[in-house]
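All protein chains of the complex are present and in place, except for one that has been dropped.
Coming up: chain A.
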Amino acid sequence: MRFTPQVLIFGARCHVHLLSGTCFQQLILVCVCVCVCVCVCVSPQVIWDIIGNKQFCSFKVKTKSQNFCRNEFNLTGLCNRSACPLANSQYATIREEKGQCFLYMKVIERAAFPAKMWEKVKLSKNYEKALEQIDENLIYWPRFIRHKCKQRFTKITQYLIRMRKLVLKRQRKLVPLSRKVERREKRKEEKALIAAQLDNAIEKELLERLKQGTYGDIYNFPVHAFDKALEQQDEESESESEAEEEEEEDDEDVGRREFVAEDEVEESDLSDFEESSEEEEEEEEEMEVETKAKAKAKAKASGSKGKSPAGGSAARRKRAYVEIEYEQETQPAAKSTAT
């Protein structure tokens, strides 16, 4: 039984030594898919002849301009005669595992033992020392492999450094949202909003503050509120308040608007109101004297109209003030333009 270096290969033009029939079993056929079995006595040149350009190599990735090699032991990543780990019996690579770099070496003596083919050498974490290690392990090896190993090692250390730096910077954390939970919370929020009755709460709070006098003397109402409180206890306060009001007419320093209830205001239900401009205040002060008398009666008569924000009525009233100059109670035509 003689093993011939050349083997019967499908489709390849090779010399075939036809032995006797009993030796057929000894012919080892190289599979078309090279990764499955490698014949002990196939020369690398033969292998390259097959997988390089002619036949199929399962690690090869072809693109328009170049061929890449997906084999994890490949040194450069390209599909070349000198860089193919299958077609070179003496080969070395650098690979990285969890931040540690290793030098893998394959020699022809171990070609028969696929399990022990690659020799793994741990490289030091110090860059220069590791380079020296590579040199001493690959002494007498082809220049190409030595050079490429060092290049690959450099690249790997660089990306490891970058990874370590990135960890220290800001890291974006993606938090998964549960759809059910989001839906439930949305519904709860809607219900809470309805239960809150925000407008009412705010108005109540503001009126509370007014009653407690946090606004000081800005508004004239506190007098009325105070009176209302007194009224329930003691009915003589009404006369007192009249006296007080007349005194305070002259004390309007900040020039706040007098929000005096007027006749046509009660049915209005507009919610818009305008911020009064400065000019109107002078007019208001002039009109105060006339309207105060009306106001007093009206204010006592009108109960709280609830929470209907008759803000528009305030605007109307202000507008009415503007128009009162001309002694007409006209509809505020200018309201729409001012809005």
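For this structure, a couple of remarks:
In this section, a residue touches a chain if its C-beta (ideal position, glycine included) is under 8 Å from a C-beta of that chain, and two chains touch if they have at least 3 such contacts; residues count from 1.
The definition used in the following text is that contacts and distances are computed from a predicted model.
Entry comment: the absent subunit's protein name, as recorded by UniProt, is "Ribosome production factor 1", drawn from "6-phosphofructo-2-kinase/fructose-2,6-biphosphatase 4b", "Large ribosomal subunit protein uL3m", "Proteasome subunit beta" or "Ribosome production factor 1". The chain not shown here is touched by just one of A:Glu72, A:Glu109, A:Asp135 or A:Glu189, and that residue is A:Glu189. Contact with the chain not shown here comes from a single listed residue; of A:Val61, A:Ile108, A:Leu166 or A:Ala201, that residue is A:Ala201.
By the touch rule set out above, chain A reaches the unshown chain at residues 169-170, 181, 185-186, 188-189, 191-193, 195-196, 198-199, 201-203, 205-207, 209-211, 215-216, 218-219, 221-222, 224-225, 228, 254, 257, 259-261, 271-273, 275, 299, 302-305, 309-311, 313-314.
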